[in-house]
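Removed from the display is one protein chain of the complex; every other protein chain stays in position.
Right after this comes chain A.
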Amino acid sequence: MPQSPRAALPVRILASFNGPQTLGNSRFFWCCWLVAILALALLPCFASRYHVLTASNFLISSILALSLCLIWGYCGILSLGQAAFFGVGGYAYGIVGINLIEPMGNTDLALLAGVLAPAAFAACIGGLMFYSRLKGVYVAILMLVVSLLLGLFMRQTADPSYTIGGAYLGGMNGLGPATASDPALPSLTLGLAGYAVEFDGRGRDFYWFVLGVGIAVYLGLRWLVNSSFGYLLVACREDLQRTETFGYDVRLVQLGVFCLSAALAGLSGALYTAWGAYIHPDGFSVAPNILVVIWVAVGGRKDLTSVVVSTLALNAISIELAAWGEISLLALGVILVTAMLAAPEGVAATLGAWIGGIVGRKRAGSATSSVPARLGAAL
């Protein structure tokens, strides 16, 4: 969507979210996007409390899926242990929250810890991986092992000595207060200038907050991948060695994106802990790790919108199928295999490209003539 320097500010802002690294750059797409956001925003007005609660979890899952989409789809780093950062973020939020909710009256620092702790953890793990030139399947397997080891360790923390201040790690039972006098896992409570707003994980306010965070993450990532840095990410995905010969320290690029991805996964983990008021070691196991990969792969790992659509749809289908009893998992498996065979690049991405093609053909012929002008339009 090329814009002249004199274009209106909203149009120029919108243009910064558009580019070749994302599907859906037309006004038609953004109109549909606004309608979808409006529908999601109005959901609590007509849906039951159960559905709002479930939808909050779906949105949290979408943020986790976006974090994997960033490193896998755009930078070519497949991690089978993304849930590790989700779990670290969740535990960090809980531990800091339990210890600071009473003296501070809010969970600002807990939320910050939920983002920064997994980013710092990713800096350590990623530094070792990328600076030793580890790549491909080895990164994927190593991350899964890291996640499983974290889960193994957390399961063995049932001994009462595993306390951090007022937080008791709790082994299989998950994080909780060390003593009866310590506070429980706190709800999300944001404090600002002496005021504190509590978002009960079961309520509408929490849903709207998570929706806002999800929109911010989605738009932020759209801006990032369509910026000039986005080209560098894609170049790293396509050919790491070639990219390095252009003068880029690709290890640093990979590490930076890996940390950002971990921070986003941690954010979703922190929100999850605040949503359910619990976090336990099962979050580090194989199933959650693979589930994220499925959300991203089925949607289309190279497009942010496709990943969000896929995550919301697959979560909704899972919930609906759960009512079918024992055959629900089998039915879900059939749906996933069929989807991946029919559209290896992702169902949502393939559908999006198809719709985009139709819209694009209707607009054909509007290109400008000079080469620099066309080059500028493409950028």
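Here, contacts are C-beta pairs under 8 Å (C-beta built on N, C-alpha and C of every residue); 3 or more make two chains touch, one makes a residue touch a chain; residues count from 1.
Note that contacts and distances are computed from a predicted model.
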Name per UniProt, for the chain absent here [options: "ABC transporter ATP-binding protein", "Electron transfer flavoprotein subunit beta/FixA family protein", "Phenylacetate-coenzyme A ligase" or "Na+/galactose cotransporter"]: "ABC transporter ATP-binding protein"
Contacting the left-out chain in the complete assembly, out of A:163, A:243 or A:289: A:243
Footprint left on chain A by the chain that the document does not show: 20, 228, 231-232, 234-235, 238-239, 241-250, 371-376, 378-379
